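Complex shown without one protein chain; remaining protein chains in place.
== chain A ==
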Amino acid sequence: MSKNENKVKIMPRAVVCEDSNIRGDVTISSGSVVHTSAQIIAESGPIIIGENCIIEEYAKIIHRIPTNHKLYQENPEKPHVLVIGSNNIFEVGCTVEALKIGEKNIFESKSYVSPDVTISSGCVIGAGCQLFGEQHLTENTVIYGKTCQQREALDKQGSHMLQLDFLRKILPNYHHLRKPVDIKSKTTFATSTPK
């Protein structure tokens, strides 16, 4: 797959700003919101983003398997799909290169997750925390503080539906949006023009 090939699939009801940087084979499921200047880069294979995710400004989701990674050394030709579960929040300026992400996770501002990390569900990567090294985050792990301390939350973090509804209402007023694809009729929806 060439790197420049853009096959962006945006499901209906997803709100994707036009100024976002999406490269490669990326599928954005319905209900998700992608802000301006967010980056989603699929280099080593397709990215599928689940429902009701929020990807904020300057957030980077990169699917790039490094050459010294286990997956690459086993079979460099085999395409790998990065599936990101539903209800994830990628806050401002985070960089996520993890190759497996569950649902209901929160990546706080300026956090970094390396490709060696796999993330289950309900995890929180605190602001500025950097995760390197091969590890698996069990469910409801919270990583916080300067020294990346870990603790386990009792249950998953609260729902962000109110915020999503607000963003879906507000974003079209101020930004050009990418056209979602209607899979059945293969026609595009009319873009909403900024008021």
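Convention: a residue touches a chain if its C-beta (ideal position, glycine included) is under 8 Å from a C-beta of that chain, and two chains touch if they have at least 3 such contacts; residues count from 1.
The definition used in the following text is that contacts and distances are computed from a predicted model.
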Protein name as given in UniProt for the chain not displayed, "Protein prenylyltransferase", "Dynactin subunit 4", "UDP-N-acetylglucosamine transferase subunit ALG14" or "Small ribosomal subunit protein uS7m": "Dynactin subunit 4"
Per the touch definition above, residue among A:70, A:151 or A:176 touching the missing chain: A:151
Touch with the omitted chain, as defined above, among A:24, A:126 or A:180: A:126
Missing-partner contacts on chain A, residue numbers: 124, 126, 141-142, 144-145, 149-154, 157
